[in-house]
Structures are given as C-alpha cells and as structure tokens.
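To start, the structure itself, in structure tokens.
Missing here is one protein chain; the remaining ones are kept as they sit in the complex.
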Amino acid sequence: MTMLKKKITNKDGNLKSGQNELFTNPDADAAREFFRTKSRALKPKLSTVEEVVKNYLHDGDYIGIGGFGAIRIPTAILHEIIRQKKKHLGFAGHTSTHDFQILAAGECFDKCDIAYIVGLEARGLSPNSRRYIESGKVKITEWSNATLSWRIKAAAMGLSFLPARNLMGTDTFKYSASKEIICPFTGQKYMAHPALYPDFAAIHVHECDVYGNAHIYGASVSDQDLAKASRYVVLTTEKIIPTEKIRQNPEATSIPFWCVDAVVEIPYGSYPGNMPYEYFSDEEYLRKWLTIEKDPTEFKKFIDKQIFGTKNFFEYLELNGGMEKMKKLRAIELLYDQK
Amino acid sequence: MTMLKKKITNKDGNLKSGQNELFTNPDADAAREFFRTKSRALKPKLSTVEEVVKNYLHDGDYIGIGGFGAIRIPTAILHEIIRQKKKHLGFAGHTSTHDFQILAAGECFDKCDIAYIVGLEARGLSPNSRRYIESGKVKITEWSNATLSWRIKAAAMGLSFLPARNLMGTDTFKYSASKEIICPFTGQKYMAHPALYPDFAAIHVHECDVYGNAHIYGASVSDQDLAKASRYVVLTTEKIIPTEKIRQNPEATSIPFWCVDAVVEIPYGSYPGNMPYEYFSDEEYLRKWLTIEKDPTEFKKFIDKQIFGTKNFFEYLELNGGMEKMKKLRAIELLYDQK
Amino acid sequence: MIKYNQIELMICVAARNLEDGATVVVGTGAPCAAAMLAQKTHSPNLCILFEAGGVAPNLPAMPISVGDSRTFHQAIMASSMPEIMETCQRGMIDYTFLGGAQVDMYGNINSTMIGPDHSKPLVRFPGSGGANDLASLCWRTMMMTIQDAKRFTNDIDFITSPGYLQGGNSRYEAGLPRGTGPYRIITNMAIMGFDDTTKRMKVLSVNPGYTRKDVQNNCGFELIWADSIAETHEPDEDELRILRGKVDPDRYIIGR
Partner (left out) sequence: MIKYNQIELMICVAARNLEDGATVVVGTGAPCAAAMLAQKTHSPNLCILFEAGGVAPNLPAMPISVGDSRTFHQAIMASSMPEIMETCQRGMIDYTFLGGAQVDMYGNINSTMIGPDHSKPLVRFPGSGGANDLASLCWRTMMMTIQDAKRFTNDIDFITSPGYLQGGNSRYEAGLPRGTGPYRIITNMAIMGFDDTTKRMKVLSVNPGYTRKDVQNNCGFELIWADSIAETHEPDEDELRILRGKVDPDRYIIGR
C-alpha cells in the first residue's frame, strides 16, 4: 500500500445541492439536547395503543414506521393514528406500502420524504395513495431506500450527515435535500445525506420484555437504526418475554431498552402484513384494499368499517377472519398444508 | 421540527489536518477494484496456518487483528507471522495487547496506527513493547479506539471517510492523519476519519462453516466491519459447524462467506486469551510474559521456546498445560468450582 | 421449434448473463426468476441478495416483496438494508436488475413520475426505492422490459436512476464509482449493450421473429448497432423445462 500523495483541491464553487425542502433538523447537538434528558431508566413501559399515540405523537410531528411496508408493520399504531385524526405529520416513505396506504387514507401527513411510495411492490399501485400524492396536497422530497437508511443511520450514529456514493447526477438528487461534498483525502465527489431524527417511531417486533429490550427475527431493514434515531419510540410486540430471555443471549438484542418509551403487546400485530416465521401477509385482503381504493366512496365506507368501526385491534382481526384466518396465514408462512 | 434555514459558510481556510502519515490508501475506488475480482464463490476454504500466512500475507502489508487484545484473538496466526519472519508490516493497534506483544516480539511491523498499545489493560505495561516503540524504529500515527473503529467501518461501508465528533482540539488529532471538515447542513466542524482498508485480517470466531460463514458470541468489537474492510480475511475457529446451522438462524451470522478467504479450525485458538463462554484468559501465563519481558535475553529464550520451538498450536498448548489447563480455564470462564 | 413467450425469452437471456459465483441483487418478478433459473442451470453458486437484507436464501417460492420471509428462508444471512447497500457500495455486487417507465439512450431510468411539474405529477410512480442505489453502486445494471417508443425515449421526464447520464465520461465525473453502469437492456425484441466510448445504447442481437426495423421503430431514439448482429439464442428445452417446472410452476411471472 502506498500512501496517497496527491494534493486535493476543494472545488466548492461547483458543488450542487438538492433543491427540495428538508423537513427535519439534522443538527446533532439539537438531537443531543433531547437525548440528554430522555429517560434511560430500566422501568416497565407497558401501555396501550390509545395512550401511546395520544402521549407521544402530536400534530406536525415527523414519523418513521418500522418494517418494510407490508412486513413486520405496527398496524395497530397506524390505525390509531388515523383514528385519532393526527394531521400535518411528516412521513419517512422508506419502502412504505400498506403503512402508506393507511396513513394516506387518513390524510395524516402533508410532508413526505419519498424513497418508495404509492405502490405495493409486485401487487401493483394504490389508487387512493396516488390520488393523494397527485393532488399536490403533500410536500414531497425525493430520496432512495439507501439514502433514507443512511439518513437514519447518520442520526443513530449521532451525526448530522453521512457521505455516500449514490443519487449523483440524477433528478432524484435534484429534488432531494442532499448536498455534494468533496472527500478531503481523495478529492472525490460524495453526497452528504442529512441525518434524519424522527420525532416518533413505531416498530413491531417478535418479542420484547416490559422494558423494551427487543428481538427481531428475519431482515431488520433499518429498524435498529430507526429505534436509535427517533426521539420517542413505541414498540408493538407479538409477545412479551421475561428479561431473562434477553440476558441469556445478549448478542441477539436488536433494540435496547433505553431507546424505547412504550411497549404494547399485540399478537398478530403485523396483520395484514407478513410476520417472518409467524404468519404470511393476507394477500387476499391486500388485493381487496387495492380494488376498493379505485372508488373513493366505497373506500371511505371500507375504512369506516375497518378502522373507525373497530374499537381496537382484536375487533379488527375478528372482522377479518379471526383466529381461523391467522391459522391459515401461519400455514402459508411455515410452508405446510392446511388441514 | 423546523427546517434549518441558516446559511452555511464553509471556512475551508481554517480547517486543520493531522500531521502524521496515513499508512494506507483510503480511496474507495481503489478498494472497489480489488473487491470487484475477489471471489464470492461459496466454496470450501479449509486451510492451515502455515499456508494462509504464506499465501495471503506479504512483507509490507497492512494488517488488522480481530478481537480485543487478549480476548478472542487468533493466536496461532500471530505466532505463525513471527515464525515466518514477516517484516515491515503496518499494524492497526486497536486495543491491541497480547497480539501487540507477540508481533512486537518479532519486530514484524514498522508502521503502527495507535489507539491502544504497549499495555495489557489492568495487567500493566509490556516492557518489550515499550522498548520497541520507544526505540523509534516504528513509525507511529495516533488515533483512538472509536476512530480506528470508524475508519474500519468507513471501509466496510465502501467509503473513503466517515465524519465524527471526537479527536478535536487534542494532540491525538495533531499526530493523527484525520482532517477537519464542515457539515454542509449545520456548519458544524467535524472530523473526517480516513477509511482503513487492511490488506490482511485474521479473526478468531466461535464457529463457522467451511465456507467461512461465522458466528461470534459476546462483544463483537469491530470484527464484523474488519471482515468487510479487509482485502484478505482468514478465520480461525474453535470449531467447524455444518452450513445448516448457519441457515437455521440467518439473523445470527456475524461474518458472511464472501468476506472470507480461508478457514482454519483451531480449538482453544484464543489461548492465552479469553474466549467468551468457552474459556477465560490464562492470567498466570500473561503475567509471566510481562515479567520475562523485563530481561531481553530471557525474553528471547522464552519466545524461542514458546513460538519458534513449537511446530504448531497443539504443541504450544501442550507446552503450557494442555487439556488440563484448558479445563481449568473453562471452569473460571463458566464460574464453577474446579473439582 | 420450441414455443415460448417473450417473458420466458427475456428471463432465459437474463439468466445466461449471471455467471457462477457472481452476486446479484434482485427485485420480485422476472429478475428473481432469472436469478433462480441461473442457479438451477449453469450457476449453482450464484449468490442472490434482496435489498431489505436477505442473502443467499433457499427460495421456497417466488417472493411477493423484496423483504418478505421468502427472501431469507434458510438464508446465509437475514441482515439489513444498510448492510446490503454498503456491500454494493464496497464493490462486492456484480449485477442488479431494474425496471422503469422510461429509459433513455444512456440507460438512465425513470420510475418516479410523468409530467412537467415534480410537485404536482400527472402520474406518480413509487419512486426510486432501491433503484438509484443499486444502479449507482453495483458493477453492472441490467433491465428487462417490453420495448416501445414511449418507454425508450430521450424525453425522459425524470432521471430516477443513473445510467451513463449524458454519455461519455459524465457518469464518473458526477462522482459515481468508476467502472459501474448499465450493462444489458433485455427486451422482447432485442438485447442491447452500450458503446464503450459514447455510452449510447447499442443493439447486440435481435430476437427471433423481429427485424432491425422493428427494433428501431419501437425505440424513441436512434439506436446504434454492433458490427455484427446475431440472432438472440432462443431458450433451449432445458431452460424452459426448469423455468416452467421449478422456477415458476404457478406461472405467476411467465404467465403474465
């Protein structure tokens, strides 16, 4: 290895900036001021969806949702956000699919950082979500999945930005709020992606203790970073486990207690989404959403029945097939034939 | 959250640089050229310590060692490096304690990135290591543990630098090769730490398959990043496991096969260091090193006997108490009384 | 002569480009089928990755999302999105496949929107997802798509993912990693690569049943042509048998 000798010229004059709005403050010292007084006590944090949405989420806040659109999503929290008619939220659209559909149905957000929205991957596009975005009611800034991941990671690391080598030369950059910088060692151009510190995050996990120490199985997407980056973090969990189970296997802890403000136990909490190793997504139900969305009147009725008409997540599950349906989805997930 | 409006002035004229030598090239494109042709094939990689040190490590290379000085260290590889009289190596002294002692005994390196060297933590300082560094034969550049971790992480991420908020204002910075930069969003001063892409890394793991998919239990220190950052990676492992065990629990994989060039099975391979959940460090033996090091002649004899006089790691273990000693160290690790 | 449809042809062509021991990040649908077909034919050690974190799964069925359980079923790793993207950024990923609503002569792709005003799109698509990242950071980007003059256009409304940008050296001058870029555009009519110097899209072979004229007429910009244009090698019996019998027995993808 030879040492790099070449002299670097910093061509600041030519560095470009994305022109769209940055919806959150990337300043690490501002975030540190918050984290300085965030409780680190190992205390029980059990709560309810009503309480956590009421206590930790306020109109105008910026939110991040764990999982991957229709995989390991905190559905009960998403329903409660539209039930409580939260408005003017900012939203991190980081492969957001069914989560996006729900929040768009409630018109809860009017600022959106976009990596992937209005689609449900192989399932097709969401008509209502498209109408909402095409209406111009939502201020949008463009990014990509890696960029949002790294923006969240920058915050998790306690920084105001991270350098990366994507977005360059594209309109995705032009309509982002990233900035070009020069590596002081090599003179190469890099993108500086601003740290994203959400006000509120909801993450659904496989299991956690009452303090919020959590295990996530399967792909973790960006959730370990999201839990660290966010000011308030609410976990919904398939089940509560004793702390001993965390301490028996300390290398497996996905999220430590000090990130977490509240814990709600919600079996089948990712329904209609997939919960890895537990139950597959309800594809029939997701197709129904996409179909009903075509007609705004019918869709409003559907949402009224599904979300406003159910007082909690147990009623919602019951409405959509209850334990019998859950058993079927487990069979699909675990690849066995249903008897 | 309000958006950041303040205009940033980039005061490049005032930005400082560490004055010492950067021993490795941080250029991400140069690293990518190597990684482009590094084999990703899922093929068996079993080898021997002799072969791996001969084939993958060359005089003048820059090396990184896994674990934490006297915890989960690849002792057999370290011995073989001095047995094969490798010279003019660069070395990442990232809480290096017993590993440093061994390589300093062989005067194998003459360039050293320093975070923590010449000491064995609570056990005291190593006289021979101090003599070697105080002799002026080794070119040194100062860093800190987090800085070396982040330099390795920058490489693992495929970057040429990472920003951070340490080193500032100190002589550690002055004698480093980091550089001040300005955050383009906040105007805050940051340190840019240059990526560290080692030529060679040796890491001791609890278990891995013949392809190099590895499990590490306990604190991972920087080893997941080191495995990604390094051009050639050699694993020593307490035991080989079937690939099925990796695939049964894919969230637990610490190092994936494509990072790994060779695998050597060496039971008790971290001796005299601690192997978490398996055996504790041999404190008596480590004290003996520190004592004998005071007398250069005696120390040379000791090294001759311990390293040059043993043809492989089994002989070395035998010389120092063999299975009976290992059983004692297991009892200490697992906190039970030895019968 | 063997009968096959155009999606089957494209999948077989794509699979042939994935050599044994390579790494590829795929999405759902045809790219995933191509990678699975390659694994079951000439590339048993092709390593398939998914952007949400799945690495080298034993795929029990076609995934419906790039993050669903199938993508890390009996996998080597169930990691995270940063882990996958950083592996790409480090230069360890050989191939990726992208889709899009528009592609221009330099392989730049639009999957964001149609219309002149970004803040009020005429048609809104999902956006980059991981596409910009994969196009930026993997060594070779491929695209499988039905070809028509609206999709193959230089009047691209939005560059979501970088191809060779304005051609020539502009991709690297913009800061993107050296040596990366679009590699193959596989359509129902032809297989295209890119000229080494100008970086313009260049036809390499024409599919059976199509003429050069078809290929140009169904492209909104002027194509350039390789010195010798072969006919695209048809899917052979083995490929079709495995594709139909083992990769997509329910015809989710090849039945479209």
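Each chain gets a letter, A, B and C, in the order it is written, and its residues are counted from 1.
The rule we apply is simple: a residue touches a chain if its C-beta (ideal position, glycine included) is under 8 Å from a C-beta of that chain, and two chains touch if they have at least 3 such contacts.
In this text, all values refer to a predicted model and were calculated from it rather than measured experimentally.
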Chain not shown, its touching partners among those shown: A, B
Per the touch definition above, residue among A:157, A:263 or A:329 touching the missing chain: A:157
Contacting the left-out chain in the complete assembly, out of A:39, A:55 or A:135: A:39
Touching the absent chain when the full complex is considered, from B:23, B:56, B:91 or B:116: B:116
Among B:23, B:56, B:109 or B:280, the residue in touch with the chain that has been omitted: B:280
Positions on chain B contacted by the hidden chain, ascending: 67-71, 93, 95, 97, 114-119, 121-123, 125, 130, 133-134, 136, 139-140, 142-147, 149-150, 153, 164-172, 175, 180, 188-191, 217-225, 274, 276-277, 280-281, 283, 333, 335
Missing-partner contacts on chain A, residue numbers: 28-29, 31-36, 38-43, 155-159, 213, 228, 246-248, 250-251, 253, 256-258
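One rule holds for everything that comes next: only the chains that are shown with their structure count from here on.
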Per-chain CA centroid nearest to the all-protein CA mean: A
Approximate Å spacing (C-alpha centroids) for the pair chain A, chain C: 27
Between chain B and chain A, distance of the C-alpha-averaged centres to the nearest whole Å: 36
Shared interface positions of chain B, touching two or more other chains: 28-29, 158-159, 250-251
Residues of chain C whose C-beta touches two or more other chains: 54, 72, 78-79, 89, 137, 177
